[in-house]
Structure formats: structure tokens, C-alpha cells
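A single protein chain has been omitted from the complex, and every remaining protein chain is retained in its original position.
Think of it as A, B and C in the order they're written, each chain with its own count starting at 1.
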Amino acid sequence: MLTASAILTDGLVYAAYLFIVAIGLTLIFGVMKILNVAHGSFYAFGAYGAATAVGIYTNADWPAAIGFLLMLAMGMAIGLVLGIILERGILRLVYGKDEVIIVLVTYATFLILEDVIVLIWGPQSYAAYQPMVSAGNIEIGELVLSNYDIVLVAIAALLAGLAYWALKFTRYGRLLTTVIFDRETAAAFGVNVTLVYTVTFVIGAMLGALGGAVMAPKIAVTLGIGVEVIVLAFAVVAIGGMGSIEGALVGALIVGICRAAAVHLVPQIELFVIYGVMALVLVVRPYGLFVRAQPRKI
Amino acid sequence: MGGRGQLAGGLMFLFAAAAAPLLPDWVVSLVTIAFANALVVLGLVVLWRAGLVSFGQALYYCIGAYAVSLTARWTGFTDAFALVLIGGVAAGLMAVLIGFLLARYREIFFAMLSLALSMILYGVLVKSESLGSTDGFSVATPTFLGYAPHRDALGLALYWLTLGVDAIGAVLVGVYFRSVAGALAAPIRDNEIRVEFLGVSVTSIIHIKVVVAGILGGLGGALAALAIGHVDPNMAYWTTSGGFVFVTILAGAGSVAAAFVGSLVFEAVRSFAFDVMPQLWQMTLGSVLLLTILFLPDGLGSLVARLKRRREAKS
Amino acid sequence: MSHRAIVIRWGLAGLAVATAAVAAQAQPTAPAATPVKLGIVSFLTGPAASPFGIPGRNGAEIVIEALNAGKAPAPFNTVGFAGSKVEAKYVDEAGSAANVVTEFRNLVQRDQVDAVIGYVSSGSCLAVTPVAEELKALTVFYDCGTPRIFEEKARNYVFRVSPHATMDNVAAARYLLAKKKNVTSYSGINQNYAWGQDSWRDFVGAMKVLAPKVTVDKVLFPKLFAGEYGAEVSTLLTSKSQALHTSFYDGDLEGFIYQEQARGLDKRMTIIMTAGEAAIWRLRDKLPDGTIIGARGANGPLARDTEINKWFQKVYTDRYNVPPTYTAYQMAQSLLGLKLAYEKAAKAGGKPNADAIAAAFKGIEYEGPAGQVKMVLGDGHQGITETAYGTYRFNKQKKEPEIVDIVRYPAECVNPPAGIDADKWIAEGMKGAKCN
Partner (left out) sequence: MSAILVVRDLEKTFGSLVAARDITISVPAEQTVGVIGANGAGKTTFINMITGHLKPSKGSIWFEDREITGKPSREITRLGISRSFQVAQIFPSLTVFENICMAAAIARRAGGVWGNIASPVHSGAATAEAEATIELFQIGRYRDTAANTLPQGVRKLLDIGMAVVGWPRLLLLDEPTSGISIEEKFDLMNVVMSALKARKITVLFVEHDMEIVARFAERVLAFYDGTIIADGTPTETLDDPRVQELISGVRLKPTAARPGHA
């Protein structure tokens, strides 16, 4: 019973983390059909930005809540700038090329950004633990939960709700849905696809950076944190169905729970449980859980 | 791919073979590794012509490498020719199996599934302490039909072996490209329905491509294992696959020779970046990739084609 | 190396490939007065740069500078290596084994270095070893921990001054049992790769020998650089163990500590960090008091207060504003050892070659910042030193980390004797350990 509830809570926390890093990736893929390897860089930049912000507020002795908000704001701001630069400066030049070529463009961008981090922040690692430590913990039965983890789950839930609301009830969201559904028709009906692309990419970048920012207090912000996140987010998105927000949510939950169960019950398989689940899902549903194969017409 | 191209390729091959003893050792070993990797790239070219990209080609590379080192380790058998063959066959068999699954997928899904499969192999190897886990283990010094060279002579022998395997591979891939199964690449990318209605199973043609690419990947991994003298699970990691795709883009899918030139250029650029900017080599590589895609969308191979066209226009 | 020299060399390399004849001139022969060239390889990029690679490189820079100025304390106070200035070339260890081997060959064959010092990852060391032997290139590994290098085969040109990782875990077990008499069970969290797996195996082996009744509870192997340890912390929170063994370092270590602290794991069990020392200057008051800390030898705050240690601490701290951590120590130890061997070989006159230096290196003993090194294992190629463990405390008055309750273990107490493999030694009950 204790193990079961531990698996559930751990799974939920891990799923929250996965969802936050995967939602931006799946959004960009859904609208632009770009599998963005540079998403890992957004994550890393967000984390470095958050660490810088935490450094500023710790020195200034501000209250923790302000520090937390400053951290998120800094992360998102970096995502905004980075997103605009990449979309306007690089991706614009390769629209219309093969999907796979664009993946490689983002891979090249990722390589370059890895070293830009060294140029800006140097090779040393940064700590940003203050928000998490000051959040404290609560005891539920025998389990001790970090309040920060609860905040993380809340943020993920909020993002999911926000995404649902935005896509369903806002003008821009409905526009996006149209573009996802049928790009040519959308263009024919006068949707400014160029603008939609820019805005989507920037939002995706901000979400990626936000992922890094909220995770920064839990980890040591160091070189190479982006690499791990890319493959993880890919796996989640592939399981859920690329381009599907609800897919990212369900994918994150599946991976989160499976991994937590593996750690508690059979720790030997933890290393490949994610890829195992991914391969399994792809074998049964080649396009992921939430995307149906499109029948081909003659 | 006319007779002139084959003649030029043959001459280049002979020149590369003859020049080796005059080259500095470090160049010989750099070229050996570049040409071993070129076989993997050639496999990716086979797939790419049909519009398929594998982000998991390191799977076969790694299987080829481990097959070589494990065979040498368990049986004490060190003949390089046989070991390379074993590497290719082992990877080929794996590709036959995986092909049943993979041949149904296209585009990004093909890429993602191949990535997942190679990461599973990585996870299994990391978990296998008896195989040295992440540290990997060393590969026995190979012999060549009883001849057991050392130091410089070993380097040259491996270089010539790699060159020989490359030449055979290039010729066979050339023949394959001219066969129905090989030429059905652009047609599959263009219009699978038409291919099916001409009476061909697209799935089985792609399956063949996966196997051809797998065998080439295994041969490349086997040669690399002998040249490096060490194998480790990183050979299956997705960044290794990413590197191969990188070279494929750099080389372009235009010709067989481009894979070799591209691989050589990549290895030289990488080594140069390590030498000159030890902390910014990723940026250098990323920039080269980006500039290639932007300004040479068909890869280095297209430079030759462009030159040829200009010459034809003049005459 | 100057920018121009690089351009010239690559130009020559290009020519060499095109017209092979030029190549012969690309390799200048070295006259006797030329400086000693060293290739220094460590992680300059990637996750291992900040904790290991960069401190290692910094250690090399500061020591080489002091040696070239002749300002190191005796007996290292001669200029450079036997009067020749030392010129270092720094190379990144990042990338696949193929890259590491290629860059090693480049250093030896293209740059014609006299020796290579480097390598953090055991995988790199294992990959480089056969190549170094084949090329007869003198190579000193400075940080990598796997005992396999000298156990698989006798080596001629490869040396390692720093003791291998077995010592860390044997001493950890001894310290834990000495200080926590009430331990009935313990758990472990180690990264899922060779270093973590080996560390855990050695620790469990040593515990079995020293306290056969103590049981193992949770065994966790999260992925390397996983970053998120929520499930692991929960699992450990459900455990009744009194102690937790970990060989985590840097990013993973810090992430784990932040996350476990938020949930109070350290209130329930004592954590033993075999490589924890590198993190104390960064974690400061975030590292729980009472944590058992190792430094892969008597390095850093665990080092004895000798003249040479005081000197090294001072020059390093003055330059980099942080005290040197253990990889910096290991680099300093390796450089100083190589210097002694070089100078011993140079006494014969002229510039010594690799064979002469290797012959001189075999079995030497000397004292560096981290104490007395004895090259006794692996036929005189593998060093052993004493080691120490201590308990961490953050001194709130001085606002500085402290390690108290330090226990020193003689080299012969925690290392296998010559001629027996580390695994076997532990499995057979650590026979012949001399602890007093």
C-alpha cells in the first residue's frame, strides 16, 4: 500500500516534469511539423536563466515567492528571445524543406547553442536550490513530500488546463487547430500561416525554457542537461502521438508511472523502461496513442 | 553514374592505397576511422534516397563492433577479414529482424522508432557488467591471414583492409543502386501507390534497404572496432547516430563516392576543431552543418555535379 | 601553440594528404634544447567538465606555471622538467572512444608530445591504453578509477599515480563501521554506468568481509545524469537502512542532495559519499552535517598539512578563488611524479626517450600535495597512497565547510597487495591488509 501510493505520487511528479518539457515540443510539431532538437537548448537556457535569477534574488534578500516568480519570468524571457532569434534567423530559411532536414537544422542549432552556454555562463555549474528548500515539505503518513514537487504538479496541471482552454476557446487557439488540421485550407482561408508559425515557435520555446526554469532548483545546472531532456521529451511525445497535447499528457503519465514502478519494484530495468514503453506503443500504434494514421487517397 | 565516374573512383581508390605509406601515421589512422564510418554513411544514403532517415543507425555500428570484439574475446580468433565479415553478418541479421517492424514506418516515425531501438541496445549494454558496462572493453590486435603486424605496419594493414572493404562495398552498393530494389528509392519517396500498382511490395523493398544499410553499418562498426581497439556502449548512443546523419547531409545522397569524401571532411573538421578550439568544437560542427544545409542542400557531392554541368555548358 | 603554428600545421597536413611527399617535412626533429611537450586531456565540455575536467586542467596550469618559473617547493624546484620548459597542449576528452583515441594519436603522432597526462573517464583510459602501448607513448592517467587497466595485462608505457577506486570503497566501509556501530542494514544509490556499478560492488564486497551480518536493503541505479530522483528518494524513505552509499558526483550529487533534503532523507540515514569532496565548496550549508565524505584519496581538506600541500592550496586558491578539489590534486600528483621520473631519466644525459622515462618511473616513491605515493601495483605502474575519510560539518561561525573526525587509512590497509586483482582480493576477505 505504501509502495503503491509512493509509486503513484512519484509517478505524478515525474509525469509533471515530463509534461512540462514535452508540451512545447509537441505544440511545435503539431503546428509546424518540426521535430525540434533545439528544445533541449531551450530547457538548458531556461535553467541557466533561472539559476541566474535565483542568484540575483538570493543576494538581494527578497522573499522566496518573488524569487520564484522572478525565476519563471527570467526563464520565459530567455525562451522568448531565443525563440524569436531561431525562428526568424534560421528556421525561416528552411521552411518547405524535407521534415528530416529541418530536424537536422535544429540539431545543428542545438550544437551551436550548447557552446553559446559555455560562452555566456562558462563551464562551471550553478545551483538554484533556494526556492525548493524554502518551500519545505509535508508528511502524509510515512511519505514525505516536497512542497516544491506539489507546486510542480500544479504547474503542469495548470499548463494542461491552459492549453486546453487556449486551443478550444480563444481565437488564436482555434486558428492553431485549423492549421494543425489542414495547413493548405487554413492558408486558403486567409490565415496568416507565417505569423502563426512565429508565435507558435516562440510559445514552444518559452514552454521549453519554463521547463528548465522550474527544474533548475531541483538539479545542478550544468553543461549537457539539454541532451538528456531531448530524448526523454521525444519518447513522451512519440508515445502520446506527435502534435497532440492530450497525447503529451497521457504519454507523460504513462512514462512517469512506469518509471516510478520500475524504480520501486524492479530497479534493474529503470534504464530502458522508457524506450521499451515507447517501442511497444509504436509497434501497436505507429503514430502514437492520440494520432490516427491518415488513410491515403488515390 | 557512368563509366567515367567508376574509372575516377577506381583511380582515387588506387591513389589512396598507394599514398598511405607516405602519409604521417596520424593521418592514416584518421582516414581509417573516417573510411570505416563512411560505410555507415553509405547505408544511410541507401535509406535517404528513399526519403528515410534513421536516427538509430548506431545500433548496427555497435552490433558490428561488439560482434568483432566478442568473437575475438571468446574464441581467440583474430583474423581481421573473418571478423569484419562476422560484424557485417551479425548486424545484417539484426536488420532482417528489425526490418519486419521498421519497414512499415515512414518519415519522422521511422527515425524515432530506429532511435528507440538503438537506445534499448545502449541500455542493455550499460546494464551488462560482464561486457564492461559503459567502460566497454578492448579489441584484440587483429591478424591478417596469419600475418601479425604491429605499430605502423598494423596501422597500414588496417587502412588497406578498410579501403578494401570500402571498395567492395562501394562497388556492390553501386550494383545495388542499379537494380530494381536499389533504384526503387526516389520512386518510393515520390509515389508509393504507383510502386505498389506496378506490382512491387514497398514494404519488402524498404526491408531490403534496412538490411543493406544494416550490413553496411555493421561492417563500418567492425572496421572501427579494429581501428580504435576498443568498444563501448556509446557506439549505440543517439548522438553517434546523429553524427552519421550529419555526415550524410554533408555528403549528400548524390553518389557513392560522396559518402567517403563527406566522412573524410567531417573527421578532418572535427579533429581540426578539437585542435584549434577545444572548448567550442560543437559550435564549429553545428555551424558547418547549418551552412551545408543552407548553401549546399545536396551536399558536397553536388559540387562535383555542379562543376560537371559548368564544363558541359562551356563545351 | 600559437595560432600561426596551427595554421601552418593544418596547411601542411592538407598538403600531405594531397601530395604525400611533403609529409616528411611536417614532422620536425626535436633538438635537445626544445621544451618538453605535454598533452593534457580532460573534459573541457559536457557535464564532467565542471566537476573534474576544469579543476584538473586548472591544476595542470598552475603547477606547470610554477615549475617553469622554478618556484615549486623542493624537491620540485628545478626549472620545468630537468631545466627544459614545459609546454602543455590542452585537449577535450569529450566524444566517443573513437574521438578519444584519434585525439590521442594526434597528440602523439602529429604534435609529437613527450607524454600525455589525462583522462577522467575509465572508458577513455581503457580505450587509450592499448594505443599508448602500441605507439610506445608515455601516458599518465590522472583521475580514472578502474583497476582493470593494470590487472588485465602488464603495461610498459602507461602509469597511474592516483590509486584506483577500490580504495575509496574499502575505506568507506571501514569508516562507516567504525563510526556507526548500530548499522544493521544499508542501501545504495549509484549511477547506472561502470563507475557506479564498480563502486557499489566494491563497497558491498568490503562490507560482507568486515560485517557479514549487516544486510543490503535498497539497491538503486538511476540513469547517469538523470536529474530527477523523486522516485529514488521515495524508495529510500520507505527503507529502514541506517546508511546510504553513493558514488554520485557533481550535478547528479547536487541534484540528489537538493531533492532528498527537501524530503528529509538525511534525517533518517547517514549518507556516505565516496566522491563527495568535490562538491563541498558548492553545497556548503546544503550538505547535511554528519555526512561521511571521501575525496578519492587524501586530497583537499583530507590532505595532510604538509609544506607542499600548503603551497599547492595557496597557489591554486589565489588563482581560481576556490580551494583545489581532488581532481586538481590528482593532476598535481601526476605531473610531479612525471617530473621526477623525467629528471631521473635525464641524468643519463640528453633528452630522455619514452623508454628511459618509463624505466625511471617504475616503482618510484615521492611525496606530493596529497601525501606519499608508492608505485607498487601493476609492476610499479600503479600508485597507492594512504586515504582518509571524515565527517562533514558546516562551520556556522566561520561560514566554511569543515571535515572533522578524520580517520586515515594506510595505503596497505585499503589497497590489494601487488599481484592480486582488486575484485579477488575483496572477495577473498581482503587478506594481507595492514591497517596500523
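What we mean here is this: contacts are C-beta pairs under 8 Å (C-beta built on N, C-alpha and C of every residue); 3 or more make two chains touch, one makes a residue touch a chain.
Predicted, not measured: the structure shown is a model, and the values here were computed from it.
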Option from B:A17, B:A82, B:V200 or B:L294 whose C-beta touches the chain left out: B:V200
Subunit B, residues in touch with the chain not shown (by the definition above): 176, 178-184, 186-187, 189-191, 193-194, 196-201, 204-205, 208
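Quick note on the criterion: only the chains that are shown with their structure count from here on.
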Joint neighbours of subunit B and subunit A, given as chain labels: C
Where subunit A and subunit B are represented by their mean Cα positions, the distance between them in whole Å: 33
Where subunit C touches two or more other chains at once, by residue number: 44-45, 192
Contacts with two or more other chains, residues of subunit A listed in rising order: 114-115, 118, 123, 268, 271
Touching residues on subunit A, where the partner in the complex is subunit B: 35, 90, 93-94, 97-101, 103-105, 107-112, 114-116, 118-119, 123, 227, 231, 234-235, 238, 242, 268, 271-272, 275-276, 278-279, 282-283, 286-287, 296, 298
Of subunit B, residues touching subunit A in the complex: 51, 53, 101, 104-105, 107-109, 111-113, 115-117, 119-120, 123-124, 126-127, 192-193, 238-239, 242, 245-246, 249, 279-283, 285-287, 289-290, 293-294, 297
Of all residues in subunit B, those that touch subunit C in their complex: 19, 22-27, 29-30, 33, 126-127, 129, 132-138, 141, 150-151, 154, 224, 227-232, 234-235, 240, 267, 270-272, 274-276, 278-279, 281-282
